[in-house]
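Missing here is one protein chain; the remaining ones are kept as they sit in the complex.
Chain IDs A and B follow the sequence of writing; residue 1 opens each chain.
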Amino acid sequence: MQIIKTLTAIAITGTVIIGVSSTQAAVSGPKPESINWSFNGVFGTYDRASLQRGFQVFQNVCAGCHSLNLVAFRNLKALGYNENEVKAIAAEYEVQDGPNEDGDMFDRPATPADHWPAPFANSRAAAAMNGGAVPPDLSLITKARGSGGDSAIRVSMLQPSGFPLGADYVHGLLTGYLEEAPVGFDLPEGKYYNKYYPGHSIAMSSPLGEDAVEYNDGTKATTDQMSRDVTTFLVWASEPELEHRKQLGVKVILFLIVLTAMLYALKRRIWANVH
Amino acid sequence: MSGGTSKFQSNNGLVNWVEHRLPIFSFMDAQLNQYPTPKNLNYFWNFGSLAGIILVIMIVSGIALAMSYTPHTEFAFSSVERIMRDVNSGWLIRYLHVNGASMFFIVVYIHMFRGLYYGSYKAPREILWMIGIFILLAMMATAFMGYVLPWGQMSFWGATVITNLFSALPIIGEPIVKLLWGGFVVENATLNRFFALHYLLPFVIVGLIFMHLWALHMHHSNNPTGVEIKDEKQDTIPFHPYYTIKDLYGLGLLLTFFAFFIFFAPNYFGHPDNYIMADPLVTPAHIVPEWYFLPFYAILRAFTTDFFMYIPFAWLMSAKLAGVIAMFASILVLLALPWLDRSHIRSSNYRPAFRIFYWVFVIDCLVLGWVGGQAAEGILVTIGQWATFWYFFHLIIVVPVVGVLERPKALPNSIAASINGAPQAAE
Partner (left out) sequence: MSDTAQNAGQSTGGNAEIDEQTRRDFLIWSTAAVGAAGTALAVWPFIDQMNPAADTLALASTEVDISKIMVGQSVTVIWRGKPVFVRHRSADEISEAEVVDLALLPDPQADGARVTKPEWLIMVGVCTHLGCIPLGQKQGEEKGEFGGWFCPCHGSHYDTSGRIRKGPAPSNLTVPTHRFVDDTTVLIG
């Protein structure tokens, strides 16, 4: 009877979880391909080389229109750069400071403490520069378009069926452009057809043409390669704590399993005379 | 206060000095140590203590977050991201708090469904049950306001939709909404006061829990047979060490479950749109509340204008107002449950006919939850309407009627008898 009750509880909880997972309104359009990212899974980590390549793609392609407000130059140490390299990267950019003694605002080279400077002064300027569409800030993009950069255990029943993995969506979008819209699809002027963007007509043109970037480490810059790298970088930008979180999680859950087992043994011991 | 009889005595001078002035030691001895508890409680009785511990976790993590959070529309979103990225262990505390809210509702809903199954709300525990409903209402208000604080798209638009509901009230509706907002839309004034109230309400919940436990200790816990304690020595065991260790074990299980979400699926219960800063000029494709509100959201949306044309006296109120009233009624009707239930038998273990309806009700609540998360289109509207109908039909019609008409199984003589398998007396 006890077992039945416990199993029922688990079944209900399971149903609720599955139910919850399919309650979220689905993103329209086909589901993007599921990639086996290095940061997926219980033991996921970031591929540092990919992060650096992705950062290169971001710097050279995306940063022209997209801001990365929440990332500071000092955060780039996580990509494997040392103190001096980070200072050098920061110094390539200018940030506004001031007012100075005359009361004027002025530009100065960025330091590691500064956050990534936006390519535009405000969102209205951004829209004006981009035909009315505001390029979104990319600091949280993979968490804002799906279930972040990780679904811990790739058991399909646990993955919210309505939301793709954020990383899968971004990668899908970047590689999902079609030269021509399918027959019968009414693509507005100035827009482009994308397989995965909700509604399919996106204001951003395909950003990752072959060899758009010449990788420092010599890797061939195919569209797919650049997309995977920049997606990895963007997942890191959204979740810099991911590796630490998962490593700590393994330790915490192992500890809790041991403690719970000990508590159970003690419970059985204490209850022995009642049963 | 009834509890265990305290035979508390101490040789310690300091203890006695304090005890003489504030009998805290004999109080704790009576209520936490000796306190007689039925010996046959199953694991569904763990959920009360689990809820209490989660509340403590929420308060501690909430206070830590409040040290770094800024309740101003300009800074709220970025202050939360600062917590996630710059504050030491900030991401851990934030994920603990947001997933803790989901854990809190999972535990409390199971706790309530336990009460519904075993008739724990029946005399003499009516007030215990009613205080519990007030705790639920306070939890829901707290969670609603808490979700607004990160100032994401869902924060803003969820707040807009739900506060707008009050405009359905005739005459006083619009002024009330302006009063709630502190402006003409959800804006900085709203966010700031939600923060103040979100910080306050958990302590109101603590007070309600004190009353909840006081009421509980008056007549002691119910138990799976629904038969009251007859003989303390035969039917009960002291709370410590039996239920302290059992509660600790249950806590271990809960924390393991909880930890999985914090560390490996921290955004599972959330919505991606809330990682986009609130934009009053852009409405998200689908506005959805957090999962624990979905059944009530479904009830609210069930009252569509079309549907409403078939109800007599429809001219008295709009569909919107009917939805709002039904939504609140779905919780308030639970207050009447002790009186709606006409059965003399508490536990559904001995009510085979009612048991079937109980599980139908559980499934109905799950269906309502599922409907609440979908877009309100097509067949889903009809399903939602039937599920809403059944929800109220179950509580207002089925519960009293089945209680009167059913033929229950014979109850055991006592708790002890039920464990020993003694021959059962006729009801």
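FYI, a contact is a pair of C-beta atoms (placed from the backbone, for glycine too) under 8 Å apart; a residue touches a chain by one contact, two chains touch by 3 or more.
Since the model is a prediction, treat every value here as computed from it, not as a measurement.
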Left-out chain, listing which of the shown chains it touches: A, B
Residue of A:88, A:113, A:128 or A:250 in touch with the missing chain, whole complex considered: A:113
Residue in contact with the excluded chain [from B:76, B:92 or B:411]: B:92
Touching residues (missing chain, whole complex) on chain A: 72, 74, 111-113, 255-256, 258-259, 262-263, 265-266, 269-270, 272-273
Residues of chain B (touch criterion as defined above) contacting the omitted chain: 33, 60-61, 64, 67-68, 82, 85-90, 92-93, 237-238, 240-241, 248
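The working rule: only the chains that are shown with their structure count from here on.
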In the complex, chain B residues that touch chain A: 39, 42-44, 78, 81, 84-85, 91-92, 106, 110, 237, 241-242, 245-246, 248-249, 252-253, 255-256, 259-260, 262-269, 271-273, 275-276, 285-286, 288, 291, 294, 362, 366, 369-370, 372-375
Chain A residues touching chain B - in the complex, by the definition given at the top: 2, 5-6, 9, 12-13, 15-16, 19-25, 42, 69-70, 75, 136, 139-140, 143-148, 150-153, 158, 160, 163, 166, 198, 238, 240-241, 245-246, 248-250, 252-253, 256-257, 259-260, 263-264, 266-267, 270-271, 274
